[in-house]
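The other protein chains are all here in position, but one chain of the complex has been omitted.
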Amino acid sequence: MTPTRPAEVTDPEGQGHMDPLHLCMPGDTRKQAARRLAIARGHLDSIRRALQDPDVYCLDILQQLKAVQGALNGVANVVLRGHLQAHVTTAAARGDAADLVDELMDVLTAR
Amino acid sequence: MTPTRPAEVTDPEGQGHMDPLHLCMPGDTRKQAARRLAIARGHLDSIRRALQDPDVYCLDILQQLKAVQGALNGVANVVLRGHLQAHVTTAAARGDAADLVDELMDVLTAR
Amino acid sequence: MTPTRPAEVTDPEGQGHMDPLHLCMPGDTRKQAARRLAIARGHLDSIRRALQDPDVYCLDILQQLKAVQGALNGVANVVLRGHLQAHVTTAAARGDAADLVDELMDVLTAR
Partner (left out) sequence: MTPTRPAEVTDPEGQGHMDPLHLCMPGDTRKQAARRLAIARGHLDSIRRALQDPDVYCLDILQQLKAVQGALNGVANVVLRGHLQAHVTTAAARGDAADLVDELMDVLTAR
């Protein structure tokens, strides 16, 4: 697991998380997520092609959509695991536990 | 998945529901689903780009994945509505109600 | 929720689907749902007891909550199947297809 970037790393473009506790996704999590997302995208494109066929059957599309959603769940689980491991389990030691729990619960319960 | 569905049967009226032997997705459902799927794909591509940034934050990706999944749910609901309207509500009259219910429940409860 | 549903209409055949003005749940669906719901309730009560133990572990409760939710999904699937079979597949013949699809989609996509 790639460690969290050290506190002195900043984000000069101002696009990221700018506090001294700059948390970014572990490198291997990021690569694994990207790889899985590419597969999900390939599947999504095959659904787009299937939808060009006037003879396509509704349930075939529904089933393929389910498969893509399962793949995206897989991506989300990779990212969540990386986040828990790299950022949440270390939060008390780092001193931002309350913030990390709040923002994680916000994302997990968002609709 | 369609019970019996000979390839040579076509749908000249473009209504997507012709006869007991050929159930295909209603044309407007298909177009609406394709349009929404294209939007979901655009969003998915922006997540792929975000994952190329070593500074990306886990929860930003999780949140964007949720948004894409919401969009895919929207596509699935469009298709499900079209299927109910064009194929399921007419199934008793057509004589394949049991088959249509079975295959729909299979897809809805699949994991 | 039923479009028009006078209380005096009864269901002497016990089939749970009588006429366009009175849609009620098929009797066997109702009994099967009640049976499964009783099981889910038993499981829920065992979680309530577990929560009285100061030594209970968070994840044991989360896991049991998942099991109850799975059981409730099972109940919902029984009811949905009965509804599709008794009411939705016959809707075009009965003449209330648009209403039934609207109300079903409302419930399925509600949050």
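As written, the chains take the letters A, B and C, and residue 1 is the first residue of each chain.
As a working rule, a contact is a pair of C-beta atoms (placed from the backbone, for glycine too) under 8 Å apart; a residue touches a chain by one contact, two chains touch by 3 or more.
Quick caveat: nothing in here was measured; it's all calculated off a predicted structure.
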Partners of the unshown chain among those that are drawn: A, C
Touching residues on chain A - with respect to the absent chain: 73, 77, 80-81, 84-85, 88-93, 97-98, 100-101, 104-105, 108-109
Chain C, residues in touch with the chain not shown (by the definition above): 1-2, 5, 7, 10-11, 14, 16, 22-25, 27, 29-30, 33-34, 37-38, 40-41, 44-45, 47-48, 51-52, 54-59, 61-63, 65-66, 68-70, 72-73, 75-76, 79-80, 82-83, 86-87, 103-104, 107, 110-111
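The working rule: only the chains that are shown with their structure count from here on.
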Overall pattern in which the protein chains touch one another (line/ring/star/complete/other): line
Between chain C and chain B, distance of the C-alpha-averaged centres to the nearest whole Å: 24
Whole-Å gap between the CA centroids of chain A and chain C: 34
Of all residues in chain C, the ones touching two or more other chains: none
